[in-house]
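Note that one protein chain is taken out, while the other chains of the complex remain in position.
The block that comes next holds chain A.
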Amino acid sequence: MPPTLPPAIDKTTDPATTLARIANNSSVMVGGFGSPGTPFTLLAALLQRAPHGLTVIKNDANEQGIGVSTLMEAGCARRFVVSHMGLNSAVIEMMNQGELEVEMHPQGLLAEKIRAAGAGLTGILTDIGLDTILREKRQTMEFQGQTCIVEPSLRADAALIHAARADRWGNLVFEKTARNFNPLMATAADLVIVEALEIVDIGELDPDHIHLPGAFVDHVVPADTTLSDYGVLKHHVAQT
């Protein structure tokens, strides 16, 4: 008989309880690239708490009225660390009006800054952007005969993560392009909250197919799949 884990190792809970742990003025990483991988259930629950002063870290701004954009539109965020928000004119307008402080990074460097933090590293050295206006706001140094931009690693107080499947310990499996920033952010925050489309018992996920081990995860919440956000956005479907 294989040993059975005690029921104490059960991280499943409800969104309201876990999100109460996110304080005003804290920094929150949000997984997702566009809609896939965006934790819509957790974001809806966070919005209900009407926090203020948040620093939100996400690849993009979703689209107006969707996902992380709802936090921005409701004035919950003071600062936004992002790579691209070309599909969200509402948030671009907030930036232009000075209602939202925006810090932009090349997409791969945003990922790597988060990955570095998760790996316990202080920063990274890169030549990306050396010939551009990005250099003006960044520290540079000479290293091994080359000029490098010094990018500090990027950690947050909390991370909101979307997974396709999770077990009760928080082992995670992601699906298709919904993986994106999720496994990286889950390594780089003090409080890691995961929503999953399906939650299974320990032992049901093939160890060879687990993308992120449960050691990085604090809480697992069932995704509310009745939310229309989890469906297909019709305006992005090819017209035939």
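Here is the rule we use: contacts are C-beta pairs under 8 Å (C-beta built on N, C-alpha and C of every residue); 3 or more make two chains touch, one makes a residue touch a chain; residues count from 1.
Basically, contacts and distances are computed from a predicted model.
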{"item": "Complex member absent from the view - protein name from UniProt, among \"L-arabinose transport system permease protein AraQ\", \"3-oxoacid CoA-transferase subunit B\", \"Cytochrome c oxidase subunit 1\" or \"3-oxoacyl-[acyl-carrier-protein] reductase\"", "value": "\"3-oxoacid CoA-transferase subunit B\""}
{"item": "Per the touch definition above, residue among A:Thr12, A:Ser26 or A:Gln107 touching the missing chain", "value": "A:Gln107"}
{"item": "Interface with the unshown chain - residue positions in chain A", "value": "33-37, 59-60, 63, 82-87, 92, 95, 104-112, 114-115, 126-129, 131-134, 164, 174-184, 211, 230-234, 236-238, 240"}
